[in-house]
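Encoded as structure tokens, here's the structure I'll be asking about.
Of the protein chains in this complex, all but one are displayed in their positions.
A, B and C are the chain letters, set down in written order, and residue numbers restart from 1 in every chain.
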Amino acid sequence: MHFDYSSKTQALLDKLNQFMDQHIYPVEQQYLDAVHNNPKRWATPAMMEDLKDQAKAAGLWNLFLPKEYLPYGAGLTNLEYAPLCEAMGRALWSAEVFNCSAPDTGNMEVLAKYGSAEHKKKWLEPLLKGQIRSAFAMTEPAVASSDATNIETAIVRDGDEYVINGRKWYTSGAMNTNCKIMVVMGKTDPTADRHRQQSQILVPMDTAGVTIVRPMQAMGYYDEPVGHAEVLFDNVRVPAANLLVGEGEGFAIAQGRLGPGRIHHCMRLIGCAQRALDLACERVEQRVAFGQPLSKQQSVRESIAQMHCDIEQARLLTLKAADQMDRYGNKVARDIIAAIKIVAPNMACRVIDQSIQMHGAAGTSQDFVLSASYAYARTIKLADGPDQVHMMQLGRNLIKDHVGAIKA
Amino acid sequence: MHFDYSSKTQALLDKLNQFMDQHIYPVEQQYLDAVHNNPKRWATPAMMEDLKDQAKAAGLWNLFLPKEYLPYGAGLTNLEYAPLCEAMGRALWSAEVFNCSAPDTGNMEVLAKYGSAEHKKKWLEPLLKGQIRSAFAMTEPAVASSDATNIETAIVRDGDEYVINGRKWYTSGAMNTNCKIMVVMGKTDPTADRHRQQSQILVPMDTAGVTIVRPMQAMGYYDEPVGHAEVLFDNVRVPAANLLVGEGEGFAIAQGRLGPGRIHHCMRLIGCAQRALDLACERVEQRVAFGQPLSKQQSVRESIAQMHCDIEQARLLTLKAADQMDRYGNKVARDIIAAIKIVAPNMACRVIDQSIQMHGAAGTSQDFVLSASYAYARTIKLADGPDQVHMMQLGRNLIKDHVGAIKA
Amino acid sequence: MHFDYSSKTQALLDKLNQFMDQHIYPVEQQYLDAVHNNPKRWATPAMMEDLKDQAKAAGLWNLFLPKEYLPYGAGLTNLEYAPLCEAMGRALWSAEVFNCSAPDTGNMEVLAKYGSAEHKKKWLEPLLKGQIRSAFAMTEPAVASSDATNIETAIVRDGDEYVINGRKWYTSGAMNTNCKIMVVMGKTDPTADRHRQQSQILVPMDTAGVTIVRPMQAMGYYDEPVGHAEVLFDNVRVPAANLLVGEGEGFAIAQGRLGPGRIHHCMRLIGCAQRALDLACERVEQRVAFGQPLSKQQSVRESIAQMHCDIEQARLLTLKAADQMDRYGNKVARDIIAAIKIVAPNMACRVIDQSIQMHGAAGTSQDFVLSASYAYARTIKLADGPDQVHMMQLGRNLIKDHVGAIKA
Partner (left out) sequence: MHFDYSSKTQALLDKLNQFMDQHIYPVEQQYLDAVHNNPKRWATPAMMEDLKDQAKAAGLWNLFLPKEYLPYGAGLTNLEYAPLCEAMGRALWSAEVFNCSAPDTGNMEVLAKYGSAEHKKKWLEPLLKGQIRSAFAMTEPAVASSDATNIETAIVRDGDEYVINGRKWYTSGAMNTNCKIMVVMGKTDPTADRHRQQSQILVPMDTAGVTIVRPMQAMGYYDEPVGHAEVLFDNVRVPAANLLVGEGEGFAIAQGRLGPGRIHHCMRLIGCAQRALDLACERVEQRVAFGQPLSKQQSVRESIAQMHCDIEQARLLTLKAADQMDRYGNKVARDIIAAIKIVAPNMACRVIDQSIQMHGAAGTSQDFVLSASYAYARTIKLADGPDQVHMMQLGRNLIKDHVGAIKA
């Protein structure tokens, strides 16, 4: 057991931080302005392409894809990638610069793991090159989608095709004008066993019957230019070969996807929270009220100390989860992945909220990343399963394991 | 001591609730759509005028203005108005229907109390009729404005005029196309005693030198069509008669305004929170996950119970504050006003957040009032003084009173 | 609605506070020393009898017993008694001085309501005179007793007698040498409907087969000289007439008892918490650290403010509950009684804990009431049903009421 990053990780992190200092922070607000002033609200501002080229040139590209998918991706372990992902979380839009942004990361991993040669050529390769973007359609407005047996979207075989009918929302990525492909979760057999009813299928965005109904708001934000869409599937027909792996594999594919997806969210949230703390430290030193800088107030110091303790603990737990995933696989690491999914978003909400409070009205404004970070952290308490589902599973497993241990 | 509303209050509340049921809830979403689809983003949708006429006809108009200002206003006590204000808080935009929306309410009270006959004729009367809207310019981007000695905006006498220079933000109401008048807080004498440096002055929106720089976001929301503006005052000249009361009275006027202002915010927040709980009760009964409605989950029941306890306690404290204000005046009620300003926004944040969680992704969406309510509750933890300032004063007073009592 | 005590209540409260100032606080520590240095650990120190005489003489006696039991008791409403009960809670052992201490209060109310003429003559009258003490035996070590169907103690009819077998613990009052009578909850018919299985029966302490096994500790305290006993019932025989009301009435009697019992606990806890806050105000003014009194630290002021807000809210909720019980009966007030049972102990735990922290090591010592108050508050989160049971019922009722309301 030791607690320093490996020299390989440290070198990459230094390089990434340098890139952030040189290329991201100086244009952070400019990019956001470009997004919000863009008459084509869902088109990514042009400056993104330049930044992507620079990141590629710096060797900071596709860092997320684990070594088992080499030669695709950078071949890092989860433990190596974790601090890099955290650093990207400090400026939320920066992940795309490094081709490490959701939901593309999860989709690329799914395609690398479960895609056919043709799927890889057609969708994975352009995604890995950052030429197109993608979406993931899972949540449905009509049902509590965290229970996968509730999913109502139907995927029905008809000759050489599958016909898809249903309504999804919070389909991340689907608003973007460059989004070309969707991974869709639905049911091929509602009568099968709980976890064999679901399948996942590839649906090109321009397929007939696919309607983008509207952009969904998340805690006040539309998250342009990526966005979250309500999508209607009305007799959408795709070739049977678009089905990933086989009928009934949808739940297993989702599970495989969610482990890494969750840890990425957690690392980014730790970056968000650390950024919020850094901003708070700066702010309380600058602001004077009632005769002294806020930094001299005991309650401010107590808050700052508590924020640091909360962040550092969540960081260590997440790094340990990454280590467990690397060494024992996602299945064995299941409980610790649930644990970080519970811990990190709550921690980030608390920390960012305290930073907002220390910033006064400015903390709620568009001039600081704080309120957008808060919205991100808050929605992650629901995305990929609400806290309660993870606590239910983790609690149940802990009791079972403990009782098993004392019986044995 | 007893805990039922008076029959007068109950009758008004029944009438108001009936009005909400008939005229507000059925068009709640339609009004929000009208706002967001309006090409003139800062113009109030036309349907508002009809609703205002109906409210006037129903005798539900200017309910906020206390009896000391009769014949202006409805002449209710704070205790009588409190449950009405709570009811309006259930649908945030509805307060304007009854001419009870901030910052007009505070501005009208200030004009009724401190305005000259001419001020009343020119500004108070059209405001009371709902013909124009108004803004309040206090907070400044450059300083911690909760400490009034930090205010930098200069109000300098020059012959028969005052010249105003400074930069304000979060000037509520100033974005609206029908906003005609601003109450501006600034300093007439930075060398005077701490609480005699400030003055308040009336500035018509169309005065030369007034520039609306941009709308400010609050936790992701621009709150169209009312909004919060950044406003630049560049050698703005107004007649000397526009100064309220006299030089050095600005702090006292602000204090007089903030008592009622705070209790109104608190009552509205209690309405927001109760609405969030009502929505949660409905949602958990409808949604099924893992084989049963959420309402059967023990943790859901515990949350619902806790939300209710939190709301009811804050409500009682706020009603007691209203009663103290009515019977002993705002000065004597100072500590309990501080107490509700600490309690109610925090309570509302917690309750609404839990309701969001029970709603899943929908809770973060534009389809429910929840995330906008959360943003409102969160910003009130900063508006009219951050929690910390109220806790500082309340804590200091409690210690002083206690130590005084045992010495006596 | 108004928030001042009636003049009758205020006069009683003034008299009681004066009594506390003159007779209780000056000997508070002396009484505790008398208890702890008493070689007869479970005998009440002699000074108690003098204090009781003085209280009787002052007309501060049996204040708890509601007006429906006149001529027994002082005939106060719950709302009138509540602030008096709070005042007694400031010094925990003082309730006995006024013959208002648990479990005697609950037992007296049960005897007044359900006892036969003979029961009243034999047990109620000496209890009302403060001549004897009593115990209440409900909780059992072997089962989760908050679910009354779990109760295992058997009460079996045998001719003119009932035979009782079972094991109870946390039988409050049973350790005291002057305890003469126990009210015992058991099952007469385990096959009846859920809430008709239980009966309550009177068991004199000196009945053959009753064994006091040991005193139970509650968070480190034995609470001498009253205590909580583990009691074994081994073929205990009592006359059939000792059964209260009739077979199957035990659950209903328990419910009737618990409403007032809970509100008394809550009021006392509010007194504990207010005392803890008063002590904190004094302490932080006296203690100097790092160059200034603790009272000047912003975080101390914030804590003090928060403690006050928490206490005042719980107090208002409890007073409202008392008012509802008085006007609509305990059944209608069921939900608000659940609410205060959830709110008050948690509030008291938080407030007392913060006061302990401000006191440093002294706060954990026998020199201050704080840690004993904490232990009391903590155990009340479990006594008379753990928080979770009350939240379950309150949550379920709120959802049902709300859904009923919108369907209607």
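The rule is simple: contacts are C-beta pairs under 8 Å (C-beta built on N, C-alpha and C of every residue); 3 or more make two chains touch, one makes a residue touch a chain.
Here the structure is a predicted model, which is why all the values come from computation and not from measurement.
**Student:** By the document's own contact criterion, which visible chains does the hidden chain reach in the full complex?
**Tutor:** Displayed chains contacted by the hidden chain, ordered by label: A, B, C.
**Student:** Which of these, C:Lys180, C:Arg334, C:Arg378 or C:His402, touches the one chain of the complex that we don't see?
**Tutor:** From the options C:Lys180, C:Arg334, C:Arg378 or C:His402, the contact with the absent chain belongs to C:Arg378.
**Student:** Specify the residue from the set A:Leu127, A:Val284 or A:Ala348 that touches the hidden chain.
**Tutor:** Candidates A:Leu127, A:Val284 or A:Ala348; residue touching the omitted chain: A:Val284.
**Student:** Decide which residue listed in A:Ala241, A:Ala305 or A:Val332 touches the omitted chain of the complex.
**Tutor:** Spelled out, the listed residue whose C-beta touches the missing chain is A:Ala305.
**Student:** So which bits of subunit A touch the chain we can't see?
**Tutor:** Missing-chain contacts on subunit A: residues 1-6, 9, 79, 277-278, 281-282, 284-285, 295, 298, 300-306, 308-309, 312-314, 316-317, 319-320, 323-324, 336, 338-339, 342-343, 388, 390-392, 394-396, 398-399, 402-403, 406.
**Student:** Just the residue numbers, please: which parts of subunit C touch the chain that's not shown?
**Tutor:** 139, 141, 143-147, 150, 169-170, 216-221, 287-290, 294, 297, 299, 353, 356-357, 360-366, 371-372, 374-375, 378-379, 381-383, 386-389, 392
**Student:** Since one chain has been left out of the picture, which residues of subunit B touch it in the full complex?
**Tutor:** So the residues of subunit B touching the missing chain come out as 297-300, 302.
One rule holds for everything that comes next: only the chains that are shown with their structure count from here on.
**Student:** As a multiple of 5 degrees, what angle does the CA superposition of subunit B onto its copy subunit C give?
**Tutor:** 180
**Student:** Do subunit A and subunit C, two copies of one chain sequence, contact each other through the same residue numbers, with over half in common, or through different ones?
**Tutor:** Homomeric contact, same residues on both sides for the most part.
**Student:** Just to be sure I understand: the centre of a chain is the mean of its C-alpha atoms, right? Then which chain's centre is nearest the mean of all of them?
**Tutor:** Taking the mean of C-alpha atoms per chain, the most central one is B.
**Student:** Subunit A to subunit B: how many Å between their CA centres?
**Tutor:** Taking the average C-alpha coordinate of subunit A and of subunit B, the gap between them is 37 Å.
**Student:** What is the distance in Å between the mean C-alpha positions of subunit B and subunit C?
**Tutor:** So the centroids are 42 Å from each other.
**Student:** Could you put a whole-Å number on the gap between the CA centroids of subunit A and subunit C?
**Tutor:** Measuring from centre to centre gives 52 Å for this pair.
**Student:** Which residues does subunit B have that touch at least 2 chains other than itself?
**Tutor:** Residues 388, 392 of subunit B each touch two or more of the other chains.
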